[in-house]
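With one protein chain removed, the remaining protein chains of the complex are shown where they sit.
For chain A:
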Amino acid sequence: MSSFGTRRDYSLTGASTPHAHAAGLVSANWYQTDIPRKTMKALMTRRDAPAIRDTLLWLALLVLFAGLGYLSWGTLWAIPCFVAYGVLYGSASDSRWHECSHGTAFKTRWMNDAVYQIASFMVFRESHVWKWSHARHHTDTIVVGRDYEIMAKRPVQIARLIAGLFGIPQTWGTLKSLLQHAGGDLNSEERNFIPLTEQTKVIRYARQTLLVHAAIIALALHLQSFYLVMVIGVLPSMYGVWIAFIFGLTQHAGLPENVLDHRLNCRTILMNPVFRFIYSNMNYHTEHHMFPMVPYHALPQLHELMKAELPVVYPSTFSAIREMLPALLIQTDNPEYDIQRELPQRSATDHQPAQHPQTA
């Protein structure tokens, strides 16, 4: 699909937005694999057990590594403890935030909501703003001028991506945003995707969040405890975000913008069980985008049903990074460059749809 000159305007209120509308890219119909209704219903079914198990394990590991970090404080052993703690705090929280934002992690609503708020705090993300921006990301995935969550904007700035590994632009952005919202104001892009009736919640959340962070810092100063800010607040969000940032990049970076087929702009990557635990199965990213109401624990089954229609899946995280990095380097001065993924022969046109007895 066409691009809009060499420098792209990624804002939601700039020149790319009318182009996206004119090109039929806004709230468009996306390609979807046909899955029989009964099968899809079974896949969509909510369960509490997998998320309770994974949440308890996640919290237990956080407590374990925080404790080991405390015991080893001042020794070199503290380094691996805080590396592990940081990944659990700043990266595993990202995928929990994501899954709960869809309301699919748990069957029980309050559990979803509780983990969503906890994970939002840990990942240093404003829960209301991101709920709405993520809805837009699913409507207009990687559509320039519409999607607020494009990570590798073109021309790609490598220095910015490196800073992103340490959470610097994310933290700075959230801090500025919290201050603006706490002052009672939203920017024009946010007003573009957050309904008026929801904007007071954004302001209230920003004020509460700033108070909590101020209290943490005040307590750490009072106790003269650097350990405290290493285990709660902004610092662990920053030093632990690197793996979520890499996983996040592999979702779409280097792939085409402005296409209406998630098989072309998302990556499905086969990951090891540890990564899948950290990432809540979001390695099945094409599947997630095509059917966002399927809970994370059912994505491997969905993948089995869809894989004949997908481009060749990436056999490992490393293989995805190996493809993505050179593309990002090229996109530093050639924003028109894309990785073109080949769809299997059994395409949208020749594929025989399965029966949809309930929705015919």
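Everything that follows uses one rule, which is that a contact is a pair of C-beta atoms (placed from the backbone, for glycine too) under 8 Å apart; a residue touches a chain by one contact, two chains touch by 3 or more; residues count from 1.
Please note the rule applied: contacts and distances are computed from a predicted model.
The protein name that UniProt records for the chain not on display, among "Succinate dehydrogenase subunit C", "Sugar ABC transporter permease", "MocE family 2Fe-2S type ferredoxin" or "Menaquinol:cytochrome c reductase cytochrome b subunit", is "MocE family 2Fe-2S type ferredoxin". Checked against the hidden chain, the listed residues A:131, A:146 or A:181 yield one contact partner: A:131.
Interface note for the absent chain: among A:13, A:27, A:225 or A:332, the touching residue is A:27. Only one residue from A:14, A:50 or A:103 touches the chain missing from this view: A:103. Annotation for chain A: contacts to the undisplayed chain at residues 27, 40-41, 44-46, 102-104, 107, 128, 131-132, 135, 138-139, 195, 197-198, 291-293, 358-359.
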